[in-house]
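Structure first, commentary second.
Note that one protein chain is taken out, while the other chains of the complex remain in position.
Just so it is clear, A, B and C label the chains in written order, and each chain counts residues from 1 on its own.
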């Protein structure tokens, strides 16, 4: 019997290696795998490359992971926000590398990794500093920039419902990067608010089929504002 | 009030121009927009390029459109099947052009058109006759073939449910190419088995949001085997 | 000399009046968000938020907040009947694939050729936050900019050539400022509306780029 549920976060995290590229789901406070990120902090892997939309807020979660010196490099679209002070301090001190990627290109590069596309051409960022030194060509009358697939060793994501095959649903804007990252990583670990019996999820409404999910942990934490 | 429903197939088809590229949804008998294809036959547009998985079966639908001499070129993955005799006769007589595309590359090229990707690199078909004369490069240690976006002037698709904003669901394997084509065409016309009141479709389970759909016709034809 | 100017709500209202029913529209973070409040609910405009919400409705009353439903600015919003949720790659496929009828963005500078600078204030800022700005600017069918006509220091934001790092080349079609509404044409900025009582000369004096009055 396939059963992707693991008993606790520590078991889910056990084999994440130093030097891994870790994809972190979520947009704002919604759909963030907060307990898995805490688990990663606990677990101890270092020299990480983190891919996420933001570069952490406050002093918890990703910001804490960075503050502990465990993140060598961050790939994101929006490094600076109201309280991204940890990132800013590290960055100013030259203690963290940064790659800024337009948000759509970031999503598409991960989608490419999940779909077996090595690279693609997009008009986004053409003629801007973010395309500097990148290959370009004109296609269909538009100048386009060559962007490469961005896959992860590990994806940490949050779901609303999960069954033992690893099929996932999300809640409203909690979907965001999570399904894209699930497909883009070699090892995908999901925390889920709810456990669904196999066969109880509508096969027309499963957003991430279990093929993309390796491990699931039940974390019914409730309100994302908490 | 947005209302994408049109009163009949003739109105839906009115402005399809000669020379158009037409994307036809469906895989096997399921999810095929049969009544819209009949409407296209009726409507009279010619010199068409048709993109579909197959090159028609029997003497109806796409096969009939071809037999009437209205299709200049077909782009598909599987031109020959048990009863693809119309295509075979036309092809042998040099009366129709053919571009064979691996099924996944076909889907991905349309997905690219819908997503604003000009071209992409894929390992599929590398080293085979279907990659002859195509640009290749090694990415991530694998030889890959450059494939271009494939968009349509018109997509004809079939849905299970539709609301007046053009939000669509599909039924089981009737989903197939339909959502991909809906996004890849400049004008998307859907026939739907069922009409849903606005707000009655689960926002988590809408497969094709109305942004991709221009016109909807209610065609409750029932069983696809009929 | 004081001049007559449009207030922000007036700018938002002026822009909102130009959005026809049925358009799919993304409103950038900041001032552009105000536009939604000026589109009457009975005129069905489908608002898109890049975090995967299509058919976004107004902010809920405080006691009806749904914590899982936020927009790109991380504010709590609602979903209208007919709305749908998609993931980030699908959401940006809508943007990048040219499916949005309109995107309204704020800007630091708009050049007379339509170049847009709205994400970084210096080439030396090595960690500016781009978010979805470049995707929206390059991908939407139309980009309209909503911004003050001048900086706080009085420098024109409608320029001959952008001095800030670009967001996208030649993408802006129209600009709504507190002083005027201007189309970007092959011949530069064409003024199509001007704040009541404001003279052409005064407008031209406040604008770095040359103006045509049509």
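Rule of thumb we're sticking to: contacts are C-beta pairs under 8 Å (C-beta built on N, C-alpha and C of every residue); 3 or more make two chains touch, one makes a residue touch a chain.
The structure displayed is predicted, hence computed values, not measured ones.
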Contact set of the excluded chain (shown chains only): A, B
Per the touch definition above, residue among A:114, A:127, A:174 or A:224 touching the missing chain: A:114
From B:4, B:70 or B:175, residue that would touch the chain that is not displayed: B:175
Residue ranges of chain A at the interface with the undisplayed chain: 1-2, 111, 113-117, 163-165, 167, 183, 198-199, 201, 203-204, 206, 209-212
For chain B, the residues touching the chain missing from this view: 27-31, 77-81, 87-88, 91, 98, 100-105, 107-108, 110-111, 122-130, 170-180, 207, 223-225
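Assume only the chains that are shown with their structure count from here on.
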Between B-C and A-C, the pair with more C-beta contacts: A-C
Reference chain C; chain at largest CA-centroid distance: B
Centre-to-centre distance between chain B and chain A (centres being mean Cα positions), rounded to whole Å: 33
Separation of chain A from chain C, taking each centre as the mean of its C-alpha atoms, in whole Å: 29
Centroid spacing, where centroids are CA-atom means, of chain B and chain C in whole angstrom: 35
Shared-contact residues (touching 2 or more other chains) in chain A: 108, 122-124, 170-172, 207
Set of chain C residues in contact with two or more other chains: 79, 85-86, 89, 92-93, 95-96, 139
